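Below is the structure I would like to discuss, written out as structure tokens.
After this line comes chain A, so read on.
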Amino acid sequence: MNRARLVVLSLLFAAGCGAGAGGCVIGCPGPPPRTDAATPRKMRFAIIPKALDIPVFNYAKIGADRAAKEYGDVEVLWNAPLSADQLKQKEILESYITQRVDGIAISSLNGEFLAETINRAIDAGIPVTTWDSDAPTSKRIVFYGVDDLASGRILGEQAIKLLNGKGKVALITSYGATNLENRLKGVKEALAKAPGIQIVETYDIKEDTIRAAEIIATGSRRYPDLAAWVSVGGWPVFTRNALANIDPSKTKVICFDTISPALDILREGKVQVLLGQKYFGWGSESVRLLRDIKQGRNPPAAIIDSGVDVVTKENVDAYEQQWKKMEIGK
Partner candidate 1 sequence: MSLQFDRIEKTFGAVNALRGVSFDVAEGEAHALVGENGAGKSTLLKILAGLVRADRGEIRWRGQPFASSSPREAIEHGIGMVYQEMLCLPNLSVSANIFCGREITRGGRLDEPAMRARTRAVLDRLSLRIDPDAPAESLSAAHRQLLQVARALAFDCRILVLDEPTTALTDAEADHLFDVLRELKKGGTTILYVSHRIPEVFRLCDRITVLRDGAFVDTFTTATVNTNDIVKAMVGREIPTRAPLAEAQGANAESRKGEPRLSTNRLTRAGHFRSISLGVWSGEIAGLFGLVGSGRSELLETIFGLHAPTAGEICLDGAPVTFRSPRDAARAGVVLVPEERHRQALLFNLDLRHNLVIPKSALTGGALIDSRGECRDAERMLGDWRIKAAGIEAFPDSLSGGNQQKAVVAKWMATRPRVLLLDEPTKGVDVGAKFEIHEMIRARAREGLAVLVVSSDLPEILSLADRILVMKEGELQGELDAASATEESVMHLATHAVVSA
Partner candidate 2 sequence: MKQLRAMRELSTVAILIAEVVFFAWYLSPEAGRAHPFLNADNALLILKYSSIYGIAAVGAAVVIISGGIDLAPGAVIALSGVVMGQLYVADSWALMPSLAAGLLIGLASGLLTSLLVVIVKLPPFIATLGVMGITRGVAFIITEGRYYDVSGRLPPGWQPMGVPIDWLAPIVMFAMAAIFQILMTRFQWGRAVFSIGGNETAALFSGIAIGRVKASVYVISGVLASLAGIVLVLVQGQAKADLATGYELDIIASAVVGGASLAGGRGSVMGAVLGTLIFGVLRNALPQIPGATFYDRLIVGVVVIIIVVADQLLLRRSQKS
């Protein structure tokens, strides 16, 4: 045996790394160019959604990438646990701190749990913003997203309107995410105001879209005279089959999120009201806010309400047009 093999083995490995790293998505830079004083260095922002397998966040990525391209001096590092896992998200947050990124924007699975780590980032000089799901007890600089409580109330009010204040209602949520908890709270608050409305059950979908069909089937069987499904997340409309057996004349569906194919399902009549968030905005606004902060311009308030879009049969076409524009870039 000789050293040659040692060297070969190590080189092979390094080559493997290099090949993998270099063979990234088109547009991925090679080793960073040696900059001279003239070229300003890029700001590296880590944008961390709740998980990589939640479809809504793909649009945030599109928004973030677009904003980065427009500004030209921003590099987006998009990373999250493969599926919702609080511990893994904390791990990722921690690594970006030790890797000295220039800014972090995160949608927290558990704001309480991440608060300490977020504070550590701030203390280390890295600005942190949150989006979609806040970590209010931390020192994060600003939150961009819907007012969950308020939007939950809107959901509930829309439901009351559709049912004329009377009927049995089943709720769908996913335990373990703070923002969803707040939305649920809002829904319940609103529904409480209508004495004729009775919440028969609250289902936990465990962030698994595939289970939506199962839950709706179970619930419909259990409560044959159910008047409405109210979902604080878009799971029932992320796939085409979940609402297949719903009879719109008997059961209404009021749901969060307008991600495809939700709009189609709305047009089909299976869902009556959708609440859209600013999906692209999560990404693009986060980039803008972080960039502003880095350049000395702090945001006006600690909470920026992105607002929700209430989408019904009446305005769905206009909404979709606007959507397409944002998807491919203005």
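The set was built so that all candidates are chains of the complex that A comes from, given by their letters.
In the analysis below, a residue touches a chain if its C-beta (ideal position, glycine included) is under 8 Å from a C-beta of that chain, and two chains touch if they have at least 3 such contacts; residues count from 1.
Just so we're clear, the structure is a prediction, and the values are computed from it rather than from any experiment.
Note on chain A: across the options 1 or 2, its touching candidate in this complex is 2. Interface of chain A with candidate 2 (complex): residues 1, 5-14, 16-21, 23-25, 27-29, 31-32, 34-35, 41, 44, 52, 75-80, 85-87, 90-92, 94-101, 113, 175, 204, 206.
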